[in-house]
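Pasting in a structure now, in structure tokens, and then I'll have a few things to ask.
What you see is the complex with one protein chain gone and the rest in place.
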Amino acid sequence: MSDNSAIADGVLENAHDEHPAHLRHHFHDVEQQADASNFAMWLFLLTEVMFFGGLFTAYLIYRNWYYPAFVSASHQLSIPLGGFNTLLLITSSFTMAMGVWCAETRRKSGLVLCLILTFILGLGFLGIKSIEYSEKIEKHHVPGFHYSLNSFLDPDSDAAAKAAGDKPLPLDVARHTELYFSLYFAMTGMHALHMIIGIGILGFMIFRASAGAYTGGHITFVENFGLYWHFVDIIWIFLFPLLYLISRH
Amino acid sequence: MSDTIVSLPDQSTARIPKMNYLSKENGLLSWLLTGDHKRIGILYLISITFFFFIGGALAGLIRLELLTPQSDLMATDTYNKVFTMHGVVMIFLFLVPSVPATLGNFFLPMMIGAKDLALPKVNLLSWYLYMIGGILVLVTMITGGVDTGWTFTTPLSTHYVNTNVLSTGLAVFIAGFSSIFTGLNFIVTIHKMRAPGMTWFRLPLFVWAHYAASILMVLGTPVLAIAIVLLALERTIGIGVFDPAKGGDPLLFQHLFWFYSHPAVYIMILPGMGVISDVISTFSRKRVFGYTAVAFSSVAIAVFGFFVWAHHMFIMGVSNYAVLVFSLLTMLVAVPSAIKIFNWTFTLYKGSITFETPMLYAFGFMGLFTIGGLTGVFLGTSGTDIHLTETYFIVAHFHFVMVGGMLMAFLSGIHFWWPKMTGRMYPEKISQLAAVVTFIGFNFTFFPQFILGTLGMPRRYASYPAEFQILNVFSTAGATILGVGYLLPVLYLTWSLKYGAIAGDNPWQATGLEWQTQSPPLTENFVEMPIMDHEAYDYEWLERKNLEKQKEVASVG
Partner (left out) sequence: MDHISPAIWQFLVKWMTNFALFPPEASTIAPQMDALLFFMVLVSLIGLTIVVLLITAFSILYSKRRHPVAAQIEGSTLLEATWTIIPLGLFLVMFVWGALIYFRVFTPPANAMNIYVVGKQWMWKAEHPGGQHEINALHVPAGRAVQLTMISQDVFHSFSIPAFRVKREAIPGRYTTVWFQATTPGTYHLFCTQYCGTAHSAMVGDIVVLTPEDYRKWLAESTSGASLAQNGERLFASLSCAACHNTRPDARGPSLANVYGAKLALTSGQSVTVDDAYLREAILNPSEHITQGYAPIMPTYQGQISEEGIIALIEYIKNLNSDYRIQQTTNTTDMLPESVGKAAPAGQKPAVQAPAAQGTVKQ
């Protein structure tokens, strides 16, 4: 542990040129500071795992109980769109990782470029997501007041259901498709919220990066944000097969 | 031989040190924008006390209503709101943050030899989130309250009440993040910022207890958050996850809710246990008996605490086999607490014991927590839980552990560290009186409730069969005494800020690192980085240090 090996200096660091400007005074040295904030970020991601974990648990239980309904409901999702989104997100993780590398190797323009690419890819993801959502809204697949069972009672009336070759569901089974969409919106909505926050921070980072804030040796912020971004990506990598690929082996 | 360990400096010449964390900067903004963990601890102390008295007033209303068997003091709907808000305020705005956010924030960095917590800005954010949550709760109360019970049971809370469920849920959600960030901060600090020589097994047990509680805060609270989100969606949009008509299961909410709310009770009690370790050690002048056992039992409680949540659901229709598993695990989680009680008891063995106020509260804790904890075993045993659950037995059980246990530990800690935080001593005689009054009042209030519970009186009842009245009257009478016991500290502690004796660095001659600096401490805690070269609770080290100091003074003179 870095703290045990810290030197017993004994003197207050009041000479500001003895340490980098970004070192906070309650840390001995930059290593301890970076180590601590990195650890904090991992811990925070652990809380996020617990947060999404509740949703995943609910989803797994209901999918187990109402499998046929969930299968039919999942046919309403577009695999091409979802797959493309997955590609976008994985690529954005790559550009983010490249960004961290640029920060480490003090490549300012490289970092800015990578951040901008990540930003654009993230926006692309959200754009496609909003297309998917608006489709759901049009078809009355948003749970609640206006939820419509028509696509499941009469698959021929619905292009997606027809394409998947769905049979009409009995009413009691069709009712359970609403649960699928509840969890779909809750899970992808939570995920999208995290993406929006991430993109917001990315915007802030692009400005700071072009001012050279992260290429002067103090890369903790970029590193930690990278962790966050990868986490959001990993959540999606779980969401995609669970929600979109239920019956496709 | 004197019967006190209090060693104050010469009051005729003693002064509060000019430079300290309180005098460093002045003005409201220096407090509202502070990064100093000690100032944040004080901010929390003030706000927590405020919410405690709101919760206490609500408790007073409950006991007043229950003086008579009929629902005659207030409308039943109002009573339902009163007990709901009492629970929400006391649990989320008082008990959960009580010791960690005040004493933990103030002393954790000092105890490990650090200058501050790892993330001071996040610490300040925690306080603001807490305040926002608290203010939202107040707004909820004023605009009509909520009457679902603090447990927000669905489908009652989603489809059958018209009260402010959403705003309360939001308030709890926000306050939950305050808790998560505090826990996160503590874990990072303990891992990464210990002074040289401060190995894990030299840490004060207060730190171990906070570490265990922080694990629970960090891992458990997010599940409450998601339960509240789903509750809100169910209530507003009707997504159906908890609605049987749509295929959902109301029991899912129970699982999600109790997955947090059971560890929450350990979040509430563990820091208090940490206080007790330090207090008993100091006032027996002895290292804690079985240090390693106490440290590990804190972590064991945290780990096991995650696997027992369904013991709140034994009669809700979960399978018999699930009941078996959870009951067994509940027995396991009870054992570490027993270990601690015995270790504290044996810390007294061959010690040199004095009975200052913190010690009196600690004794109260040990007796009352033992009763509360044992009655927990009554409830964790599936068979007897059938008869006792959902009655006043439960109410008595959790008040014994939370009020008789946690609140006593909180008061013990406040008195113990008051000299360090303020530089002043509290008045000893009246504080000892308050401790005794609290103990008596507490027993009168809550012991009759065990009997009410075994007789079958249900909880959350505004009216009850007449045969239960005498015990209820006892309970209310006790509550009045208890109220006095809690009011006194507010009065004399405030008084002591101006008129209390000057405490000096180490009035208790305690061994923690926080006691080796001035009172009140400097903003940066230590002038020189401390090096930990002795074990925890090492009174021999303290003796040697004092002798050296005396020799220095003598040689200089």
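Quick notes on this one:
Note that the chains are named A and B in the order they appear, and that numbering of residues resets to 1 at the start of each chain.
Quick note on the criterion: contacts are C-beta pairs under 8 Å (C-beta built on N, C-alpha and C of every residue); 3 or more make two chains touch, one makes a residue touch a chain.
Here the structure is a predicted model, which means the values were calculated and not measured.
Residue-wise, the contact with the chain that is not shown comes from B:Leu374, picked out of B:Leu374, B:Ile440 or B:Leu522. When the omitted chain is restored, the residue from B:Val122, B:Leu138, B:Leu455 or B:Ala477 that touches it is B:Leu455.
Contact with the undisplayed chain is limited, among B:Thr49, B:Thr68, B:Ser167 or B:Ser463, to B:Ser463. With the whole complex as reference, residues 68, 169-173, 175 of subunit A touch the missing chain. In the full complex, the hidden chain is touched by subunit B at residues 1-5, 71, 76-77, 80, 147-149, 153, 155-156, 160-161, 244-245, 249-251, 284-287, 289-293, 314-317, 320, 323-324, 327-328, 331-332, 334-335, 338-339, 341-343, 345-346, 348-355, 363, 366-367, 370-371, 374-375, 377-378, 380-387, 389-391, 451, 454-456, 458-465, 467, 539-540.
Quick note on the criterion: only the chains that are shown with their structure count from here on.
For the pair subunit A and subunit B, the distance between mean C-alpha positions equals 35 Å. Touching subunit A in their complex are the following residues of subunit B: 109, 114-120, 122, 180, 184-185, 187-189, 191-197, 199, 218-223, 225-227, 229-230, 233, 237-241, 246-249, 252, 256, 259, 524, 527-529, 531.
Residue ranges of subunit A in contact with subunit B, taken from their complex: 1-4, 6, 8-12, 24-28, 32, 35-37, 39-40, 43-44, 46-48, 50-55, 57-58, 61-62, 65-66, 69, 142-145, 175-176, 178-179, 182-183, 185-186, 190.
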